[in-house]
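Comments concern the structure below.
Note that this complex is displayed minus one protein chain, with the remaining chains in position.
A, B, C, D and E label the chains in the order they appear, each numbered from 1.
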Amino acid sequence: MLTAQSLACLRGDRLLFKNVGFELNAGGLLYVLGENGSGKSSLLRMLCGLLMPEDGAVFWGGKKIKEDAENFLSNLTYIGHLNGLKDDLTAQENLYMGARLAGSEVSEESALAALAAIGIARCANLPVRVLSQGQKRRVALARLWLTDSKLWVLDEPFAALDAASVDVLASRLSQHMSNGGMTIITTHQDVTINAQSSQILRLSS
Amino acid sequence: MLTAQSLACLRGDRLLFKNVGFELNAGGLLYVLGENGSGKSSLLRMLCGLLMPEDGAVFWGGKKIKEDAENFLSNLTYIGHLNGLKDDLTAQENLYMGARLAGSEVSEESALAALAAIGIARCANLPVRVLSQGQKRRVALARLWLTDSKLWVLDEPFAALDAASVDVLASRLSQHMSNGGMTIITTHQDVTINAQSSQILRLSS
Amino acid sequence: MQWESWSAFFNMGGYAFYVWFSFGLTALCMVWEVIALRKRRAEALRLTQLLAQD
Amino acid sequence: MLAFRRRSDVATTLFFFLIVSSLFPLGIGPEPAVLSSIAPGVLWVAALLAGMLSLTRLFAADFADGSLEQMLLAPQPLALLVLAKIFAHWLICGLPVVLLAPIIGLQYALPNDALLVLVFALLLGTPALSLIGAIGAALTLGVRGSGLLVALLVLPLYIPVLIFGAGAVAASQHGMSSQAHLSLLAACSLLALVLAPMATAAALRISVE
Amino acid sequence: MLAFRRRSDVATTLFFFLIVSSLFPLGIGPEPAVLSSIAPGVLWVAALLAGMLSLTRLFAADFADGSLEQMLLAPQPLALLVLAKIFAHWLICGLPVVLLAPIIGLQYALPNDALLVLVFALLLGTPALSLIGAIGAALTLGVRGSGLLVALLVLPLYIPVLIFGAGAVAASQHGMSSQAHLSLLAACSLLALVLAPMATAAALRISVE
Partner (left out) sequence: MNINWFKYSSPQTFYPLAGKMIPWFAWLAAILAVAGLYIGFAIAPTDFQQGEAYRIIFVHVPAAWMSMVIYIVMAGWAAIGLALNARLSAMMAQALAPTGAIFTLIALVTGSLWGKPMWGTWWVWDARLTSELILLFLYLGFIALQSSIDDPRRADRAGALLALVGVVNVPIIYFSVKWWNTLHQGSSINMGAAPKMAATMLLGMLIMALAFWMYTVAVALMRVRCIMLERERTSDWVKELSVQGIAGVKS
């Protein structure tokens, strides 16, 4: 469903990568690996349409993502290095508002349920400002329990998580893939995720 | 040299931990482990004097750190979750200015050497804004190659680093300990660091 | 010809300061701009040559 | 969307407006004639600056914490989201100024009908300020020294609003009709309403790259 | 410390000051007599704003990126570091304003001796603005509802500086001696110099906890 064709990325005056292409089908998992600064995050942003490729294009269901933006975006969930949380709002408010912004109808109860799923129900009513690093990350990741979009693009989701949460998240990902979802993920840690088909894309600088 | 006596930490209306105490001598390594939100970062900040303990006290060479602040602070290097880098300055400038701020005489060449040691000499003249997550972290960590302070307090230094950099950092830590330094570290990853004596402090919530 | 002598010309009917300052400033700006651009170009070429060498 | 901002922001804007506009009587002296002649200009400049102060941070927090990326990836048209955000900004920073203005106008010994015109002009003009300002705020995201840069970009564009707005009040003070000024002001706001959200959306896309 | 800021910041401050002070004639009208009577107030407000816009975020960036923690952990006394930072801020934002002021004064048709007093008053007064502002900036860090707090704390403290500063220029315009105003201004700055760094340091420690 998601196809990338001969993508190239120029940052400043450095060509980070070129001729990157792949095809990702329902139930597929794509690991993007590489050292720090090899361009993983840049690639992920390019796949979401946040960054313009220097060359090549990204297709969703055969159409360029720029041309069919609304359809593509309503099938996409992206979680980057930044959590995208408002420090002053509580965890639950953050989740609830975020989902409304993304255009999905979410009740406050289901937001609470998502927080419970990733093990931070206790923090639901604390402002995000006071949460620990890992708890903040978990609030951001709780979105994955609320969304029904097909394509998940996750940039180092495991960073800052403790071992238990890593397992919870990995099993959520496996479940998503077994429902026919697709996931693109970067990580520096060794985590096993079950998927019908998984590929590895290695960027080298 | 560093002694903590029956520390207690109250955050909001929750008692995160109490009665935490340990003694760390020259060449010693202390792992602080625990799940997200168990209070690791809070403990580390308390040990640095950034957070006032609810109960108990921290001693450096037998004196309370508040009472002998200047001596303690000139022996301390703390790297927290946040990198403490200025987006607009280049990596090298950041390192150089940071060291000057901390009161140590550092030349621009040695700043460059430190960046080289952690493998990002190539980014020395780029503004930190454009660096990748892991590269930023590495710039922050390069301070460890410039400082001669005894006590290092590192909050999840391995987060966002690629495998090669983790090794480089681990061997730097081992070297520090073999020179009689002390390190307090938190991490969610499995990393082996050689030390003359290492202890584990487990916080549970 | 308008002017009886060179000194009359330079005097500009008593408005010498204003007239010559205007023209002088304009000329100065233009000359400065060209010189600055030549310098910038030389610098850019020097850098590219340095880069091309290694 | 509205919950994103806080009540204290309203207070800050109001305070700022109040302080800037009460400074002049202190600096210039209490003669009502002089005061009322400069009142329209001073009040409008104060409103302009008060709006601008809060504008610089319209998108900055969203940018730093990553919510802006999420906004860009939402399926709704970006210009619409932007418009909602600008509207919220206006409700918080524009409207209070409109409501406070007559009170300050009284301090400046403005006659009643001029006060009415003042309120009306602010009501028509402040949306344009928020709209134009948003473009500047979006363009300067993640740029160094952005606080003052935004002022440099936006203030020249504010000038027509300022002129028509202050002109309307001055006209009514001199017993002339302020009709023309007010309709020009409304035209400015309408034009901004049409163009600004799109321009802001484009600027945001550029800034996030 | 100084390298933390850039040359382009100076330029931005200057242009901001220039633009803000050209806004008033646009709002008020071009008559030289009126303009020169409001000039002291206008120039002082512009200076205040140029300073304040950059001040509010004096520590915010340090706070967000963690350099503030590092500052607190440096062995030097915190008040000294703070003072250096404030001084750098003044060099970048205060001094340029002082130097540009006479040119803008010309546009406002100020007489020569008033121009001299203006420069002198700004030179004495702007340090106080930076110093007092720093306290507010430190207190705003991470505190909820900080906007209101800072407005309440800082603006009343600014008012004396503004009154004395504008008063000095106005006095010389009216042919009176501006001696008294200037000495009061100097007293404000001295007092701020003694108290502000310590207060700021304390506020920073509280904010970081």
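Assume contacts are C-beta pairs under 8 Å (C-beta built on N, C-alpha and C of every residue); 3 or more make two chains touch, one makes a residue touch a chain.
No experiment lies behind these values; they were computed from the predicted model shown.
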Hidden partner chain, touching residue among D:64, D:79, D:186 or D:202: D:202
Residue, one of D:11, D:64, D:88 or D:153, that touches the chain absent here: D:153
Chain not shown, touching residues in subunit D: 135, 139-140, 143-146, 149, 152-153, 155-157, 159-160, 163-164, 167, 170-171, 184, 188, 191, 195, 199, 202-203, 206-207, 209
Absent-chain interface as seen on subunit E, which is shown: 8, 11-12, 15, 18-19, 22, 25-26, 29-32, 35, 106-107, 109
Residues of subunit C in contact with the chain not shown: 1-3, 9, 12-15, 18-19, 21-23, 25-26, 29-30, 33-34, 37-38, 40-42, 44-45, 47-49, 51-52
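The definition used in the following text is that only the chains that are shown with their structure count from here on.
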Shared chain contacts [subunit C and subunit E, defined touch]: none
Euclidean distance of C-alpha centroids - subunit A vs subunit B, Å: 30
Separation of subunit D from subunit E, taking each centre as the mean of its C-alpha atoms, in whole Å: 23
Approximate Å spacing (C-alpha centroids) for the pair subunit B, subunit E: 37
Contacts with 2+ other chains: residues of subunit A: 81, 88
Residues of subunit C whose C-beta touches two or more other chains: none
For the subunit D and subunit E complex, residues of the former touching the latter: 6-9, 11-12, 15-16, 19-20, 23-24, 26-29, 34, 37-38, 40-42, 44-45, 48-49, 53, 56, 64, 144-145, 147-149, 151-152, 155-156, 158-159, 162-163, 166, 170
Residues of subunit A that touch subunit D when the two form their complex: 48-52, 70, 73-74, 76, 78, 80-89, 93, 97-98, 101-103
Subunit B - residues contacting subunit A, complex: 11-12, 34-37, 40-41, 81, 120, 123, 126, 130-135, 137-138, 156, 159-166, 188-189
